[in-house]
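Quick one: this structure, given as structure tokens, is what I'll be asking you about.
As you look at this complex, bear in mind that one protein chain is not there, while each of the others sits in place.
Order of writing sets the labels: A, B and C. Residues in every chain begin at 1.
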């Protein structure tokens, strides 16, 4: 931590900073520059110290030197984490995967149509929402536990691990019972109680980046899960909120490239939510693989114009199959071919 | 809802839109403009219809006409809502209130020092955090239920209703038992399960705006609480996230002015979180009262440079007393004087 | 400047940093922290050094310690700057002023109707656009030099200094001939050639903050004018671009409060552009005065529903007169009454 003093600070003021630093059990070291003095603070710095020192008279600003996240950092854990799921599916380590399926599970019929389609096209995981976070209380909210059961059955039948969103600590047991991967949605990236409870299940957790979540906050949120002695964390970039409204969100591929450098955790890209427009899903999928994503999460619905949620960003199974073919070709060209799948069962 | 067709759409495509609109039980009405045709959709429109229609070939864009929120709208409920709390404290209806106290409750001693200070300075509600959402798992997380008890006791002794954050559905009963107002923090603005459970308690709920929450999403989130037959909702603007980092957040007073027009719910301003800098709290408090806020929520700590959270944005009791004097004078000048308080007990 | 080394950097890498720092004529000082080493760089640091050092292997990040702006800084110039204009009008120093008039000058009749209205209501400066920056080439672009002449004549007749936008270096002489204050619009905040040329005229320059301009960039832009030996700079906050679209822009009053602390320059608030909605202009004007703005710039049009630009955010003269009365009362209450005006001439 570096405490920058104001140009006109007094000796008493810098003494007060030094005294407080020492009281915290840390070591101050003063450096006199041409126009300013700074006090370097050495030792184990807790996050709150920065705020505290900023309130002392004569202090202009306090800068942090250490990174606040540890378990998710590549500095601590240089090798890629690889998450092992059922049916031999692995996430991370250089070979991308497809996670695909409907936004919401609406019926047996709809789920199975989507599941068969994505399995045939080479998807590795089956996604499907049972509990849906909706901006409006008047929108469809998901079928709940019955949908979890359908999803689990479909995944078992198709030989695909499944992933679904965990919306509340209330549902941790149910979701953990039926799903291989617990998804934490963007709106819950900083629902810290939920992160801890998800982490305690020992299940794999996929943590989406919040609409206004910085990369640092995202890695700190992952830290809440990892610190439950659960190393099975996958990150998912799904678009941030910016001033641009021509796309629903701004899928931030810069973040994927940077996080692959800062962290050892796998990072999935979600171009469906990231763009909100089905016709942008294909090009942004290609770009995601090119930038180094460990996989794609794609919304697929047999009849997007009848979807109870996210119709505008859903692909048909046929469109998904085309996308998958193109993505596989691209992945080979960049030397990171998609993971293999067992032969399709249906 | 207005469906805008592409310039080069075919008759079959507009027929398909019309057919789907009729299938949904709605009435289509086609309008041929100079360069484009649009199809107006009449009837009770559910939010998901917009997404569905957007996927039909030949459709360029679908615009919404109705506002998606109802119970929180001033169109439906023209008069200001006024929330009645204990000790005769009322929120809303043109007479602002002060909510003040420490960010986190750290000890009996710290809480009482802050509480006595803010009571003497004229605060109406006592705030204090028991469960703290912290970006880092390595930061102080709050004292939990013991802090709730301290807060409740201090409020009772001082004659002030109390407010504290509800962080998880897990804690609804405990927080509802000890607190007059349940605060939903910015990170949980779209934690819809929490909103519903908070609403069901029948207690007053103060809903903070999320860092990336649009005004429309904020009012829709309020709708989740109101639709539990709980009319006791207070809104709180606490700063949004923008590109500017010189302030911690950007306290959005435009939003307060606009929400007072769109909604009948009281709106509180939180300049402590909104700016993140104690020296900006006073000017932004003045501005908040001038723009029409129904009250101020201010963090006050007896020793900001020893605070376990948010030290940089906390005022001392003495600074708060000065701020309160100035705010009262301003409020009189704009014709919306602060609510009276019963004589201080201590 | 502080160079933070990676945790696993080598001795050769830190030696390379030290060598480069010495080559630049600066003094390196290494500090070994618990988990990281940093190298403090002492001496006159040019902005580009930061980028250069960041490219050396083993460097994690380079932090700046000094503020990059000087002439606009309150550290260098502690007292408020006060700008003297014609007719005894002064901007800055604690007594706010009104700048009011039409967005665009459309005709003699329209200009005079607006000018008489705002003069009668107590405005100090007359504003009016002759050259208009419009997003679309198909929108009204302003009347140009003839409008400058009308504005100048109206100001002289009414006894008000005038302000108008300077859009291009091409027009510097014409605008400087007819206008007391040269306004640099938000889109040109970083049009550095224009800033320099405006500065060279010696005229007062009002510099609007860009839609995506940070406070630091804004003060650096002011530095371009000030460094032409022209101390007559006024700043103007007019709203930044954020994710929120319910208001046209987000008028950032936090910035006004902070800039009053960081700089000695006067700061005007423009709630017309800041909100884009005429019904939010009054409350945000009140808030601007409360937060410490040195004045208000308000768009006034005799017939907003016939305005060729910015109709939606323009007030009628009658609405402006009401606003002015309320703002004056508020200004008295906060101890910073509006500047006096000479008796109205018409």
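Convention: a contact is a pair of C-beta atoms (placed from the backbone, for glycine too) under 8 Å apart; a residue touches a chain by one contact, two chains touch by 3 or more.
Keep in mind that what you see is a predicted model, and the values were worked out from it rather than measured.
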Chain not shown: contacting residue from C:43, C:68, C:231 or C:337: C:68
Missing-chain contact among C:26, C:40 or C:194 belongs to C:194
Residue in contact with the excluded chain [from C:53, C:206 or C:287]: C:53
Of A:19, A:76 or A:258, the residue that touches the missing chain is A:258
On subunit A, residues whose C-beta touches the chain left out of the figure: 212, 214-216, 240, 242-247, 250-255, 257-258, 260-261, 274-275, 277, 279-280, 283-284, 286-292, 326, 329-330, 332-334
Those residues of subunit B that touch the unshown chain are 2, 4, 6-8, 29, 31-36, 38, 40, 42-44, 63, 65-66, 75, 241-243, 245
Touch rule applied to subunit C and the missing chain gives residues 20, 46-48, 50-56, 68-69, 133-140, 167-170, 187-188, 190-194, 210-212, 217, 220-221, 223-224, 227, 241, 278, 304-314
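Here is the rule we use: only the chains that are shown with their structure count from here on.
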Counting only Cα atoms for the centres, state how far subunit B is from subunit C in Å. 31
Centroid of subunit A to centroid of subunit B, CA atoms only: how many Å? 26
Measure off the straight-line distance from the CA centroid of subunit A to the CA centroid of subunit C, and report it in whole Å. 39
Out of subunit C, which residues touch more than one other chain, so two or more? 242-243, 245
